[in-house]
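Heads up, one of the protein chains got dropped from this complex, but the rest are sitting where they should.
Entry: subunit A
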């Protein structure tokens, strides 16, 4: 079990900066994020886009900001659980919390800070009959362990880079790979698209264009899929795995079940310290809402600073907090 002072749910820019503000007050942080890398929306959606409203930076590339934040929090040695989603939040008798992820990682903390932006990024699911019935039983939304697919019959769906890349990769290890795409051209990397067309010409993969996967069948595990073509014909294909790859979309997920006051997928907070209606749980950044809320990174930074001052009382109940500027006190590594 991981033990820390503050568990921050969400490793985006605001979650990262919260480590700095907590670290100044000698509070240790552990961050957990559903994405496999830190940076949140900045790294996942627009890493190469410039941001113009970060104080002190007339313009900064989104990924550079994330990298700078990592440098800034390095003295405080935060720990990370990445690629896992928080599933359970259990209040302990002493008021602390036990957090459990979907991979059963457990984190014990005194304070929970939700900095989850728009929620966790989850796979965008196509409208296919019985899709959810077969999740974990033949339907996968990502390739975590390629060995699972060795010598299996795989159908992938999608037209982006992920679909192309995994088609190329799995063609080397699966017994049969079929890529289904609703268009007839690919807008992913031209080089990857060329390779996919080439493999199809050589008969090494099965490429079905102008078509969609529309139904799944099986008994306990996926066995067969239906593919509908634009010309209205439908054919069935025997498969072991179906991997739809249509990008990620943000969802609030289990946070919605934690008895927090929520308005339109945002958590209501007290602007004095960005605490929620549940003691020891704070919400900062794009995930929260209050009168006048602006979804800006710099506002999230401000919220992180106030949160840390307030959270101190739970981590060090015996100590009195006195505010000091970093120019006076410096940065003392944890």
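Methods note: a contact is a pair of C-beta atoms (placed from the backbone, for glycine too) under 8 Å apart; a residue touches a chain by one contact, two chains touch by 3 or more; residues count from 1.
Everything below uses one rule, namely that contacts and distances are computed from a predicted model.
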Among "Lactate utilization protein C", "Cell division protein FtsA", "(2Fe-2S)-binding protein" or "Heme ABC transporter permease CcmB", UniProt-listed name of the chain not shown:
"(2Fe-2S)-binding protein"
Residue-wise, where is subunit A in contact with the chain that is not depicted?
41, 45-46, 49, 118, 124-127, 157-160, 182-183, 186-187, 212, 244, 246-247, 249-250, 264-265, 295
